[in-house]
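With one protein chain withheld, the remaining protein chains of the complex are depicted in position.
Moving on, here comes chain A:
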């Protein structure tokens, strides 16, 4: 096994080989150190001990700033994006911004294109806090996480011990280095192994395909978002012999997606489990027969806590030891399976976001009084937001419509959040769905989204107690039940009303059993499309009967008792 170049002294110890592949081809060692020197001289205002933010889409440009700032004795802050809200939050924490920032934030001297002198590079102290990254904390505030060179290097050594092969493969990637996973796998690890990496990222399968064609061997660093949307139609047979490995992290990859990519590229799909706080901790490669469990990386120890979470000890973890927020089930051999998080941090297409932070930011907007967010899994994983509007919000909803209101709210939230994590489904309710204990549960929020507008009413508000519930319903004209019932004069069929009552009884009051008959049914007034009705439910558990009543300001529409067995 070849040893890794220490990250803290890379400038002195790197061999005179090309460093990376840019759009214009390989970038040689001398050209790159020249670029670092140029950055270094531009940073004359940087003082040791300061924190500086670096953001740039090009990995080599980013790296040049990082190495130069380290030489100036500064900690590099790596934000996930350069949105105005993020910059504003960082401005109290950092002394300067470099890379892709508006001119008014940029704090460096004018760049020169001339050859500059190379300063005497110094080896940095391994205990120096090289990096600061930000991750969603459960309080809603982004939480800074610092990494020393020792921590970064330990993580790289663990990976190298596990997978010491294929130094000659070029890293092709769909991930940014502005997150720890990308930073480690597409930048620092290859950099310290002397392995070439591409300085820009790919978006589509077609780009991966075309770039892979250029190299004798390549390794793909990607995420479940991309791997699950891999285009299978391309002629992968042509590049498959060149692929040595695929790495996936940021979220669990579905087993079928892993196997599909492994078959197309004829290479192992190495999944990584970890977090910004801990770095990479465990790995798995899916087997043919069943879901593979996770195994800890070399040098990482894990211990099951009483709460079924993992307590991790490893040199790369802050303070050497940390308890994770995922619940796990662990086998006697120490391998484990993940069961989901214990807090309100969500992973949306691999991006970590605090649901609390989304709610806090939403509630700061003048249109929203109260907000609750949740994760919805449909075609993709997405955030849903339920909100009670302020008077101003309600006025906007009435005058401009839901779409315009949603667009306005999304635009406001996009100051602070990446597009992928912005809520994609919105429900505006007059009252949050509180239960008998005065709590808003995830289940009750979910019911607001389950409504398929062709089969269900939209729920404007709902309250539930132990044995009774009330729902305010809007009956959309788009319901399939209005079709042909009756032509030219649509009304809501009685059977649909009974079906809805039984459905919400099961959902909100725990009604159980099979529908057996209807008693005392009365259909007094018809319900027209686009009307608003209140559904009152009362469950008589001892008789196993559900009493329902549809009423509106016009009076009673229908009522009856549904008997279950």
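In the analysis below, a residue touches a chain if its C-beta (ideal position, glycine included) is under 8 Å from a C-beta of that chain, and two chains touch if they have at least 3 such contacts; residues count from 1.
Following the convention adopted for this analysis, contacts and distances are computed from a predicted model.
Comparing "Acyl carrier protein", "Beta-methylgalactoside transporter inner membrane component", "ABC-2 type transport system permease protein" or "RNA polymerase sigma-70 factor, ECF subfamily" against the UniProt entry of the hidden chain yields the protein name "Acyl carrier protein". From the options A:30, A:125, A:206 or A:303, the residue with contact to the unseen chain in the full assembly is A:206. In the complete complex, the hidden chain is touched by one of A:349, A:465 or A:538, namely A:349. Residue A:229 is the one among A:17, A:229, A:395 or A:554 that touches the chain missing from this view.
From the options A:45, A:106, A:407 or A:450, the residue with contact to the unseen chain in the full assembly is A:407. Along chain A, the points of touch with the absent chain fall at residues 202-207, 209-211, 225-226, 229, 231, 233-234, 349, 378-380, 402-403, 406-407, 410-411, 414, 418-420, 422, 424-426.
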